[in-house]
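One chain of protein is taken out of this complex; the other chains stay put.
Order of writing sets the labels: A and B. Residues in every chain begin at 1.
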Amino acid sequence: MGEGSFPEAGRMSAFFELSGVTKNFGGVQAVSKMAFSIARGELAGLMGPNGAGKTTIFNLVTGVYDLDEGQIFFKEEDLARLKTYQVTGRGIARTFQNLRLFQRSTVLENVMTAAQHHVPYSFAEGMTHLGRWRSGEKKIREKSMALLERVGLADRAEQAAGTLPYGFQRRLEIARALALDPELLLLDEPAAGMNAEEVSSLNVLISEIHRDFSLTILVIEHHMDLVMEICPHIICMNFGAKIAEGTPDEIQNHPEVLKAYLGEEEVE
Amino acid sequence: MRADRPRSPSSIHERGDPPLATLIQQVINGLSLGSVYALIAVGYSLVYSILLFSNFAHGGFLVIGGYICYGTLRTFGTGIWLSGAIALAGAGLAAVLTERLAYRPIRERTNVTLYLLIASMGMSIVIENIFVIVAGGRFRALPPVIPTAPVNLMGLATTSAFDLLSLVSAVVFLGALQLFLSKTRWGLAIRAAAYDLRTAGLMGVNVNLLISIVFFVAGALAAVGGIFLSVRYTLYPQLGAITIKAFVAAVIGGLGSLPGAVVGSLILGLAEMLTAGFISSQMRDLVVFSLLVITLLVKPTGLFGKSVSEKV
Partner (left out) sequence: MSGYTEGIIILLCINAIAAMGVSLLTGFTGIFSLGHAAYMALGAYTTAILTVQHGVHWFPAILCGGIMAVAVAFFIGVPTLKLMGDYYAIASIGLGEAIRLILENWQSVTRGARGYPGIDPYTTLPVAAAFFVVLAICMFNLINSRFGRACKACRDDYIASSLLGFHTARIRVISLMISAFYCGVAGALLGGFLSFIQPVMFDMLKSTELTAVVVFGGLGSMSGSLLGTAVITLVTELFRPISQYRMLIYGAVLVVIMVLRPEGIMGNREFLSWVKAPFRRRAG
């Protein structure tokens, strides 16, 4: 399976690790004994055809679904015991396959809603606008604007999020996730619906934020171009189970992967 | 809305009756009342199962049915069968009209159910107050076309013909609905739509027509309930307020589930009548709301409800 130089699943000191993760929905096994391990600072990709169970993994990690079996460890803490809203506090942020922006709010507000997390001031200060309110709001606003600049949306700060072109909405979601100061960033199909040019610039953006923010990133994509180009570590799954793991070269020529994507007949 | 003192023709037992007789009486009363609630709750749950929102204007269809029946009975002197049929058709049409005028424009523009909820609340008030203004707030007694004579049940208890009749009618109408849903093409379409409206549409079902049919059925069923309720409690514009109890019944049974609506209604009717018979009449409504609270705390999706989970 070509695990090569990647951390073996099972080593407790791994940064982010799944082992034996299983999830059933009614009679359907969405995820089956999934296991992989990601080291701190990696930029990894989770690939697979539609319906392979990739988003389900994200949902399991972030507590949207409960695990049936198995364990998920982040910085050696078992995530299964956490509620959804506690996951962010541990340093994990995600974007969504179907985009979940606050459509009616402005672009800036969307990011500020996330940025405020690390700028606490009390309820009383919020109600009276005294104390730390002014400095707090300034900090939140500045941090958010900086992130918007980073993703190229600063000039659209006051626009309603729902009116942005699709590609920009995806960037906004990334900016919003970054505002949480995460250590692990989960991107769910960030290139969905983009053309080749947009995918290229998205690749650049992801590489840059990986470097500049010292993040660990796990990207779900079923678009080959994105994942192959920027992720040195790729995990491939189909029908809920892992079918391959390795470098882009290893994956590209892996028979199971080709079968999953192209169908049995196409493989020589 | 008020907690009205029922003038039910079936509250004819006297204190001093042996407990068993009272029990049997109140059970029958409860089933009868519950069956009327069921007619209302089922229509409401049917709409919920397709559109996933609570149509608060449902009570309005009930009132429309009651007034049309009363009107035709009084003005044209027609028999109960014809008046009833006209009332059903009228209420059904009113329901379709409500959907076309108030809900469809919202539905087509957005999928925020809050807007539909608010609009339905508005429609409920509009319908009720149209009757307040046009018909006046008086309590009207329907001409005695539905027999209310006491009936002796094998010497065990006395109940009224009315209770038995409303029970039987409810069974007939609900049975007809069940046949419609299981044996006809539109019934199948409705069941498919209840599962997934968008897919049903993609499969070629005319979604707008389907929704109109569902509303018509819901309105007609509400009208039957309205007719029986107006005999039980007399007819007045706020009669629709009793729909809140049918809502509670639907929640207890599980929003969106038709068998649930029936079961919930029967439970509610029984609870109300047993409370009235053995504790006090005043406590009836409090028992209803307590059941609601308990359901929401213990199992919010009710007995048979579908928990709609969003795709993340």
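Here, a residue touches a chain if its C-beta (ideal position, glycine included) is under 8 Å from a C-beta of that chain, and two chains touch if they have at least 3 such contacts.
Fair warning: this is a prediction, and the values are worked out from it, not measured in the lab.
Check B:V27, B:L117 or B:V145 against the missing chain and you find that the one touching it is B:L117. Touch with the chain omitted from the figure is made, among A:R94, A:K143, A:R170 or A:H233, by A:R94. Interface note for the absent chain: among A:L79, A:V107, A:L153 or A:L180, the touching residue is A:L180. Touch with the chain omitted from the figure is made, among B:P18, B:G79 or B:P105, by B:P105. Taking the complete complex into account, A:Q103 is the one of A:N24, A:Q103, A:S135 or A:S201 that touches the chain left out. In the full complex, chain B touches the hidden chain at residues 1, 3, 48, 53-54, 56, 101-102, 105-106, 109-110, 112-119, 121-126, 128-130, 132-133, 244, 247-248, 251, 255, 282, 285-286, 288-289, 292-293, 296-297, 300, 310, 312. On the side of chain A, the interface with the absent chain consists of residues 62, 64, 83-89, 93-94, 96, 100-105, 109, 112-114, 116-117, 119, 121, 123, 125-129, 133, 136-137, 140, 158, 176, 180, using the contact rule stated above.
The rule is simple: only the chains that are shown with their structure count from here on.
With centres set at the average Cα position, the gap from chain A to chain B is 48 Å.
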